[in-house]
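Only a single protein chain was left out; the remaining protein chains are all shown in position.
Chain lettering (A, B, C and D) follows the sequence in which the chains are written, and residue indices restart at 1 in each chain.
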Amino acid sequence: MGIYDIAFWILTVIAIGCALGVILSRNPINSVLFLIATFFAISGHYLLLNAQFLAIVNIIVYAGAIMVLFLFVIMLMNLNADVEPQKGRLVQLAGVVSGGALLLVLLAALRTAKYPTLESTPNEIGLIQNLGEVLFTQYVLPFEISSVLFLSAMIGAIVIGKKEDSTHSA
Amino acid sequence: MKAIIAATILGIVMMFAGLQMKNKSSVVTLAIVLAFLLLGVNIWDLVATPATAPVGYFNNMLRIDRYALWFSTLMTGVTVLYTLLVGKEIQKVGVHVAEYFALIFFILCGVYILSCYNNMLMLFLGIEILSIPQYILAGSDKKNLKSSEASLKYFLMGAFSTGILLMGITLLYGATGSFNIVAYSFLQSDALNPLALGGVIFVMIALGFKVSAAPMHMWTPDVYDGSPTPFTAYMATVVKASAFFAFIRLFQVSFGSISSQWTVVLSVITAATLLIGNLTAVFQQSVKRMLSYSSIAQAGFMLFAVLAVNAVAWQGIIIYAVAYSIATIGIFTVLMKLKDYTYDGFNGLAKKEPLLAFVTTIFLFSLAGIPLTGGFMAKYYVIQAVMVQNQFLWLVIFGLLMAAISVYYYFRVIIAMYFKEGNAELHAPVTQGEKVLLVITCGLVILIGIFPQLLLSWI
Amino acid sequence: MTQLVYLIPLFPLIGFLINGLGWRTIPKTAAGIIGSLAILASFVVSVGIFFEVNSPSFHGPVLVHLFDFIQTGKLYIPFTFQVDALSTLFLLIITGVGFLIHVYSTSYMHHDEGMVKYFAFLNLFVFSMLLLVLGANYLVMFIGWEGVGLCSYLLIGFWFKNRDYTNAAKKAFVMNRIGDLGFLVGMMMILFNYGTLSYGEFFGKLGTVPGALGENTYNWIAVCLFIGAIGKSAQIPLYTWLPDAMAGPTPVSALIHAATMVTAGIYMIARSSVLYNLAPFTLHIVAIIGLATAIFAATVAIKQYDIKKVLAYSTVSQLGFMFLALGVGAYTTAVFHVMTHAFFKALLFLGSGSVIHAMGGEQDIRLMGGLGKKMRITQITFLIGCLAISGIPGFSGFFSKDEILAATYAHDPILYYMALAAAMMTAFYMFRLYFLTFTGKFRGTHDQEHHLHESPSAMTIPLIVLAILSVVGGYVGLPAVISEHHALASYLSPVVSNAGEHHMAAGTEWLLMGLSSGLSVVMIIYAFTANKVPSFVPNTGLAKLLENKWYVDEIYDAVIVRPLAALSGLLDKFVEKSGIDGIVNGVGKGVRYGSDRIRMLQTGQVGFYIFVMVLGIVALFAITFFGVKL
Amino acid sequence: MPILPLHYMFLSLTLFCIGIMGVLIRRNAIIIFMCVELMLNAVNLLMVAFSKMYVDAGAQVFVFFIMVVAAAEVAVGLAVIVMMYRKVHSVDVNILNRLKH
Partner (left out) sequence: MNILMLVATNTPFNYFPVVLQLVVAVGFVVVMMAATHLLGPKRRTKDKLINFESGIPAIGNARQPMGIKYFLVAILFVLFDVEVIFFYPYAVNFKSLGLEGFYAVLLFVAFFFCGFYYIIKKGALEWED
């Protein structure tokens, strides 16, 4: 077992364990922390897969910004384990069983999938230079289009998030 | 192509208009003018693009053909009609009138992308540009708890379906190594990689969610019911139609060659959608909620076009989208005039506003698929598309049976208007201008029903 | 002239538009004139076309192409009218009888505030009906088919304020939808197998191109189309809407539910005779259902007391006769009966309308009697109608009904005797109606008696015209023993002709004619004696006398009438109320129940929604990867 | 045993299904949304694995866009959740049942 494999299995165990922690812990703050840990594990996987830039971005954007926003909202609402609503046992069981059934079906269905072999030699594609090249040549249209998405989201933040006052708006 | 840029810029113009203009009705007027402008740009696109083989743009991110151009133009036309008919009602929803219109222009940008995307990334972005403004519009009536509830439900389920869509795209990428939808058309039915098939099913489920096909339909009644009515009208028409267009585009262009693998599953979905939509609509008391179930039922018919992998299906989906959208917007316009959205609210409308009752009747005829209205032609074309395929005769018969049931709940409204005593209360008297517009809309419905060739000969 | 055929539906459409758009401003009288003139204009054009079609120089059907309707890939369906002998005959019936009924309505509906709307609907109906018969393909026919159904629905509910119309209109609608579904499926199958819907192409391919189901294709298509005909023409089991449809104004009953719309089913089958000739099994079903309906409805009619209900059941029964004729392959005979029936049944309905008009809305025949003294014209014309429908020699009904009976006899004598029994009952209940209404003493209130009057000329003139037609209308089809030349059959022969010409011995034919007309006379006399006295009025002298004189009445009563009446009641109560209505209501209830159950799935819980979606994903994956290929 | 794409796929599908389970068993709207984010990350991981398999940077660029969209969704979604919270002082999705049947 090479060092790659050891790293893979360790990160896998951390990722799955923390993911379970997200859905099982009663305290929402713990869930957030577990999710951040999961993201770190996934970033570790990115490194193993030669996606160095993505690994960094994943931490900056997901763990750094998005999850902090979650944490912020949870604290804003002062949610904790005491006020956390719990579903009935039966409903939870049904959820676990159906999720498990989905996993089983998917694994059984995709078990025989065919792939080219995984290139074990490191490659350069995950480098920031390479990604920039691809992004600004092939993917320049989606890049521009995504600004529409941001504009929508900004409007959403204003329309939904802002307190209603009639002085500023038409 | 120009239309995508134009829609974005006009959306920004509307955003800034909200900062400058204090008068709500002048904002609406501006929006109507801009919608017409956008229609002009679309027509320009249509005229300027030669009718030769489809052209790829931006490294084949987009691929523009006649269907795409016509669909964009027609949907813009429907939006123009929508702003004309419903614009006044949007004023009443909340204070951010200009923003609502800006979001509608952004949605249109998504519509254009979905009509000509050639890459899964564009599909994904298009779906999101279509959806995110909808979450906002659904929750825009902040005084109303139902509106917030609709928004949250739609958002949670929409985000979930985004995950499903992405999983599908990833699996397809895993099977082919490409995001280009034309690349998928080289998949072969025999010895198909399970990854590809899994991807197809995931994508089908995610798109089925957007078009509210059973069993992914359950958000539809609640969201349509809870959202402010003007926006429900838009969600149920243009948005749904373009989701369908995206659906059929992907499944014809990319997965046509492996259709034997997925048509069975899709036929099950179609049958379930027809059954649930039509059956559940029967029991409703609120016309608005009935219309949301009916939109599920109509989705069942539109799925026929996806099921049939041939050229007739394209024509079918376009004519269906137009006929259904126009009639639905018409009905919602009338509905918004009424104080009471239940069936009883329509009692005696024929006495009070005979013209309103008459146009409503025509719109309902169209939805029910009575001959000489657009709805009949639309149903005819999609069924014809399946018939040409020499498959799924059972589904066609089942669909006709369900169409027979649908007449029941549509006609309940007509009975209420014409045959029941009551005093249908209106918010405000209907103005002459609105009447003229409604009559024109009604004329369009009949025109499509009698001369579908006027429309289809161009496409 | 034939190229002008588009004018025929255009006039009623214009009439509809004028009356429909200006229904608040147009005065009532003007609306009546506009409506009637529109139909008159159509009638004039129809007559012109008829002469052209009837001339020896006319060859084959003329197709008048209006515009392209549907054009997809290989399939091409134009909006085309077809002018040939069959459609022209129906044009004449629809516009001719329709015009008379419009004229009648101008007076009958004059007191009604919704008269302008009424004429708009009526014109729309005529327009749809004309589309139905003029179309050169099944799709155009279907459009007309739906249109007439819609107008009938609107007109049944026309007097919604003071009548329990809702159930009637709803029932009519549900049953027609079931029929329409059959028609649609039939159309789909034609399209599926032959790739066309136009008559010419379809019939041309029929014999040569085998369908997907082999020989059975013909039967399947024919059965599906026949289901459509059952719904529209009120045959067992989808007939109960027609008696209930009498809730509408009487001229509507005359036009839609007697003369025109309900015969659309016969038109369709006659039009598709090429197909039906290839589907003998289906023809057999048609004959049996027609005969069953004829007998059944006649039985029920015997015990009805509502003047319009009697006529409604009699219509159902007569339609049954027409289907019987179709079933034994006598297509022209069926069309012949459609024509004569249109005359005399319209006459009877209009006559009953005149009676109801005079009685101030009363429809119960037990409360009438002796009206003949006050309303001479109505009485005489009504009598002519009764004679015609009963098949008394010399009147139109005799010729057509006799032809049906003869064809049936040639086909199968057993069917003949059953049909004969139905014909006898017809004579009985019609004359029961006549005697109870027009003869004897008046049994209504004093006010009503005072009010009795003959109707105005706008109503009586159509009655007279129709009465004349009811007499002479039969002479276009003289029995073979009298004349070798059957005018109608030779006129229709380029389009439809009877399946097998049965040449019976002249003696047999005379015998059959004698038998049916003789028995009819007997039944009339019997009806006279039996119905002189309604059950709850003390016997009058004359009736008592008759009763004592012909002691045989008691025997008749015990042996025939009582069991028949009991059977009639039984059928009415159980088969109709709980059987057929039960099924129709049951389907409705089932749908509502299912709706209610499925509705409950919509719990409002977003978690549950996603749960259902996940289950759906699991199921779809299971079907795709591990399911049997459907 | 060398690490195959299959391993990554199983890992990714497992995380994906854990996310789905979380959506199903939790009632807190924020946690449900976090579980959706977990699903998206599972997809990202698989996408990167395939990117390595095909030696194609396109898939990694796709992941950028997934992150961008996720950010936009988070902005709107949390705004909606907060709006709801301000009205009913709860983030429990089970109380969202004014719209049903």
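Methods note: contacts are C-beta pairs under 8 Å (C-beta built on N, C-alpha and C of every residue); 3 or more make two chains touch, one makes a residue touch a chain.
Note that this is a predicted model, so its numbers are computed, not measured.
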With touch defined as in the header, list the contact partners of the absent chain among those displayed. A, B, D
Where the unshown chain meets chain D, residue by residue: 64, 67-68, 71-72, 74-75, 78-79, 82, 86
For chain A, which residues reach the chain that was dropped from this view? 4, 7, 47-48, 50, 52-53, 56-57, 60-61, 64-66, 68-69, 72-73, 75-78, 122-124, 127-129, 131-133, 135-136, 140, 143-144, 147-148, 150-151, 153-155, 157-158, 161-163, 168-169
In the full complex, which residues of chain B touch the absent chain? 8, 12, 15-16, 19
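FYI, only the chains that are shown with their structure count from here on.
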What are the chains that chain B and chain D both touch? A, C
Centroid-based (C-alpha) most distant chain relative to chain A: C
Any idea whether A-D or A-C has more C-beta pairs in contact? A-D
For the pair chain A and chain C, the C-alpha centroid-to-centroid distance in angstrom is 70
Rounded to the nearest Å, the gap separating the Cα centres of chain B and chain C is 42
For chain A and chain B, what's the span in angstrom between their mean Cα positions? 31
Multi-partner residues in chain A (2 or more other chains touched) are 87, 91, 94-95, 98-99, 102, 106, 109-110, 113, 115, 138-139, 142, 146, 149, 152-153, 156, 160
Multi-chain contact sites of chain D, meaning residues that touch two or more partners: 5, 9, 19-20, 23-24, 27, 32-33, 53-54, 56, 58, 65, 69, 72-73, 76, 80-81, 83, 93-94, 96, 98-100
Draw the chains as points, connect those that touch, then say whether the picture is a line, ring, star, complete or other. complete
If you look only at chain A, which of its residues touch chain B in the complex? 106, 109-115, 137-142, 145-149, 151-153, 155-156, 158-160, 164, 166, 169-170
Report the residues of chain D in contact with chain B in the complex, numbered from low to high. 5, 9, 16, 19, 23, 29, 32-33, 36, 39-40, 42-43, 46-47, 50, 53-54, 56, 58-59, 62, 65-66, 69, 72-73, 76-77, 80-81, 83-84, 87-88, 93, 96, 98-100
Note: in the complex, chain A contacts chain D through residues 1, 4-5, 8, 12, 15-16, 19-20, 22-23, 28, 31-32, 35, 38-39, 42, 45-46, 49-51, 53-54, 57-58, 61-62, 65-66, 69-70, 73-74, 76-77, 79, 84-87, 91-92, 94-96, 98-100, 102-103, 106-107, 110, 113, 115-120, 123, 125-126, 130-131, 133-135, 138-139, 142, 146, 149-150, 152-154, 156-157, 160-161
